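One protein chain omitted, others in place.
Entry: chain A
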Amino acid sequence: MSQDNHTHESHTKKIWIVFGILSIVTIVEVWLGIIRPDFLVMTDFISMNLLNWIFIILTLYKAYKITWAFMHMDGEKASLRWAVVATVIFLVLYLLFILLVEGNYIYEIFKNSTIKWNF
């Protein structure tokens, strides 16, 4: 999209469609966040409740839309796409894995040991 020199046609329509999608996703998130349906909050899947899974998946979808449509990642070369996206995804997953497992471990220690801290 950026490398060619001929006159660019307008993408205004596409931009508004993406805005519509992002708005709808946000509205769904907020709506779910307010009503918090019991069956989603109380059902766990891989140690997290379904509602949180839905939130995270919708967030990643929004992030994808912003990066691809607004930041024009769809027009970049595959090498740039991979260099940016794969690096971030790998490092973030790595960091999250270590910190969340460790956080959970400390929680267990606080809960099961003989120290009393919450009084």
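Keep in mind that, in the parts below, a residue touches a chain if its C-beta (ideal position, glycine included) is under 8 Å from a C-beta of that chain, and two chains touch if they have at least 3 such contacts; residues count from 1.
Heads up, the rule we're going with is that contacts and distances are computed from a predicted model.
Look at the chain that isn't drawn here: its UniProt entry, checked against "Xanthine dehydrogenase family protein subunit M", "Cytochrome c oxidase subunit 3", "Iron complex transport system ATP-binding protein" or "Formate hydrogenlyase", names it "Cytochrome c oxidase subunit 3".
On the side of chain A, the interface with the absent chain consists of residues 2-3, 5, 7-8, 10-12, 15-16, 18-19, 22-23, 26-27, 29-30, 32-34, 36, 41-42, 52, 55-56, 58-59, 62-63, 66-67, 69-72, 76-77, 79-80, 83-84, 87-88, 91-92, 95-96, 99-100, 102-104, 106-107, 110-111, 116-119, using the contact rule stated above.
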